[in-house]
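Omission of a single protein chain aside, the complex is shown with its protein chains in their original locations.
We call the chains A and B, going by the order they appear; numbering starts again at 1 in every chain.
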Amino acid sequence: MSKPSLIALNRRGFLAAGAAAAGTVSMPWVAGAQAKVVKVGFPTILSGRVAQLGTSSRNAAQMEVEKVNAAGGLAGRPIELVIRDTKGQPQEAARVARELVNSDGCEMLIDAEASTGAFAVHEVARDLGILCIHTNSETSSLTADPKLRLPNAFRCARQGIHDSVVGGSYAAEIANAKNLTRWATCSPDYAYGRDTTGEFVMYLKRFAPKVEVISEAWPKIFQPDYTESITKLLQAKPQALYSCLWGGDLTSFIDQAAIYALFTQMQFYAVNMADYTALTVVKNLPAGIHSGNRYIKTFPATPQNAAWGDAYRAKYGEYPTNWAWQNGLVINFLAEAAKKANSADGKKMADALRGLTIASPLGADGTVTMRAEDQTIIGYAVGWGTTIPKEPYVPEMKSVPWQRILELEAEWKKDKGFT
Amino acid sequence: MDLNALTECLSSTSCMVTQATSGFIIGMLLFLVAVGLTLIFGVMKIVNFTHGAFYMIGAYLAMTVFQMTGSYTLALLGAAVGACLFGVVVERCFMQRIYGGNVLMQLLVCYALVLILDDLVRIVWGPEFKSMGMPDAFRVPPLFIMGGVVPPFYLFLIAAALSIAVVLGLAIARTRFGKTIRAAAHNPAMVSVLGINTGLLFTGVFALGCLLAGLAGGLAAPVRSLTPGMGFSILIESFIVTVIGGMGSILGALVGALLIGLIRTFGALGFPLFTEALMYLAMAIVLIVKPSGLFGREAA
Partner (left out) sequence: MKRPALRDGLIGLAAFLILAALPLLTTSSALVDFVIRCAALGLFATSLNLLVGYGGMVSFGHGLFFGMGAYSFGIIMQRTGMPIPLAILLTLGVAAIVALAVGAICVRLKEIYFAFVTLAFQMLVHSMIIAWVPVTGGDQGLRGGIPRPSFLGINLADQKQLYLFSAALLVLGLMAMRHIVSSPFGYTLRLVRDNPARAGFLGIDVYRTRLTAFVLAGVFASLGGVLMSLFVSGAYPEFAFWTMSGEAVFIVMLGGTVAFLGPMVGTVLLLLLNDFVTRVAEHHGLVLGTVILLFALGLRKGLLDFVMDWRAARRTRAQAGADRPPGPNTIAGTDKMERVAT
């Protein structure tokens, strides 16, 4: 451990000996500059239809901040999250992000925005040159496209292409075994939906060359009624259906499709199903939906992961979401980067973050790495499995070794002209 | 564009039946919301932007009652009555102050109420999306009618909405209340000269509109996820419906709602990426050709 944090620990230990429990110490216990908190701006969506994105992101981040602060904060300086609602509007995201830095004195940003907002905050990061970590945008191009890349911007979230590689190989294996050749897709009509679906199909066809997509439905995001898409799919009579609908849209779709008995007629591959918010909300979850993992406390099947999920649940009364783990993890990354850089300075931490590998219950092998070349995380748990209607919901997850994912990702990048 | 799929469907009965019934379902729920909107506009000459909020309240109430009692009938009743009572309160406290005023001021008040109601729902039921679940009675396999797939719940839904449409149509045509409504829509000054209590009449019409919106929310609750702000998209679609059908016309609301439902289901086949825009296109065309809507009176 580095020197200043040792000193910090000693001082804290000294104080703790005289005072109460150590866990809550984030008060001005050291005089002068060192005691100054590091303000971290946290623009996110706390109102409207996806308010849950913001609340669960905030919860997880706060939970981890408490731990990090108890252990001395960032190079001896406790973290203070400054959380602000952007209402899911990109111009508000840009405005709030600027304000957090310019008038609230935040020294770095955790951008817990959905994709459009994330691109807006990305431009703010470009303008202000401040350390910024995106935690909720899964759109691959945010970090993969070299035209967008910034030395000071990182992503601590899933990336669509990784999910698609794993999903495509998982689905292809079943398609080959059961001779499922006629496929359909039903995904929300926006960038995430189109990209993710396209990539999934690409890998599916690559590993199962006989597959053919015979019908596509593109409902709008947040559309309340999917009946038209459902009947369209029924007409096409595919053997399997892929969807990257998520959240309330996915549960609506399932509720509506169930009364058409859609799930008895085709296999259903829903990448966003295995998230507790969706799993617990659907009252009559059809058995045997194939899903990618979002956050599930049994995958990776380690005591650490289960403990993390349970701790979150004990604190907030519900299981973590996919957004939650990403925002918890980012705090761990910040803490480790500060330790490595021996400083809470954004520039130095950015240098430390590049290529940093940290231990995490959410890593496929117990660690997650912030890849240096495009500043996005790899090595996190990605898997697919079939659901059952009760806990543990997805008894068995299948994965693809990260090495293989990375090879395929590299090829994809080449095709896209990103490298 | 995928015109092949559309022509293929138009030549197959099973596809026609499936798509048409699904269009009806979307249309019927829309109708229940839109008819209240159109009535309120017809009588009070006010564009009620809060209408979607009552749909939302109905859906949430239905879910809560259903979870407490397990009875879908009670849930529907709770949704309708609850939304209606809520409507009375809102009308008495706020709406009455803005009748006949500046249109923009009416908008402003409605907008404020929507903000407040959405946040109240968020406080009471939480920000995350909910799902009510299908009542046991309807958890049965779908029927096959002339080769088309029709879920029993949707048959119930269409039947319920259609009977409401008929009852409403008859009530407006035959009863004293209905005649007063028609008279008020035609000439409000005359009605009050005739000694009819317009305040009470307005409250009644507003409450009726809210009741229907709440009922629509209750009917939709088993199949649509509930979120704060869910009233918003149905509100926009209902506006399109009322504008196409003609503001103030019940028949217009019915025809407009079915039209939108069918545009959605058949549009999804032929123009999968352009379905939403088709609705706006339909509205623009109707407005340009016949500004008062298909069944609207010219002077409306």
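Simple rule for what comes next: a residue touches a chain if its C-beta (ideal position, glycine included) is under 8 Å from a C-beta of that chain, and two chains touch if they have at least 3 such contacts.
Worth saying up front: this structure is predicted, and the values here are computed from it rather than measured.
Student: Given that one chain is not shown, which residue among A:F119, A:Y170, A:W183 or A:W308 touches it?
Tutor: A:F119
Student: Out of B:M68, B:L108, B:A137 or B:L194, which touches the unshown chain?
Tutor: Within the whole complex, the residue contacting the unshown chain is B:L108.
Student: Which of B:L10, B:M68, B:V89 or B:I123 touches the chain that is not shown?
Tutor: Looking across B:L10, B:M68, B:V89 or B:I123, the contact with the absent chain belongs to B:I123.
Student: Need a quick check: the contact residues on subunit B for the chain that isn't drawn.
Tutor: 47, 94, 97-98, 101-105, 107-109, 111-116, 118-120, 122-123, 236, 239, 243, 247, 273-274, 276-277, 280-281, 283-284, 287-288, 291-292
Student: Residue by residue, what part of subunit A touches the chain that was omitted?
Tutor: Residues in contact with the chain left out: 46-47, 84-85, 87, 89-91, 94-96, 98-99, 102-103, 115-116, 119-120, 122-124, 126-127, 139, 141, 147-148, 189-191.
Going forward, only the chains that are shown with their structure count from here on.
Student: Using mean CA coordinates as chain centres, what's the subunit A-subunit B distance in Å?
Tutor: One centre to the other, that is 37 Å.
Student: Tell me, which parts of subunit A touch subunit B in their complex?
Tutor: 46-49, 51-52, 55, 189, 215-220, 222-225, 227-232, 234-235, 247-249, 251-252, 255-256, 258-261, 277, 281-284, 318
Student: What part of subunit B is in contact with subunit A in the complex they form?
Tutor: Per the stated touch rule, the residues are 5, 9, 14-15, 18-19, 22-23, 25-26, 29, 119, 122, 127-134, 138-139, 141-142, 149, 151-154, 220, 222-230, 233-234, 264-265, 267-269, 272-273, 275-276.
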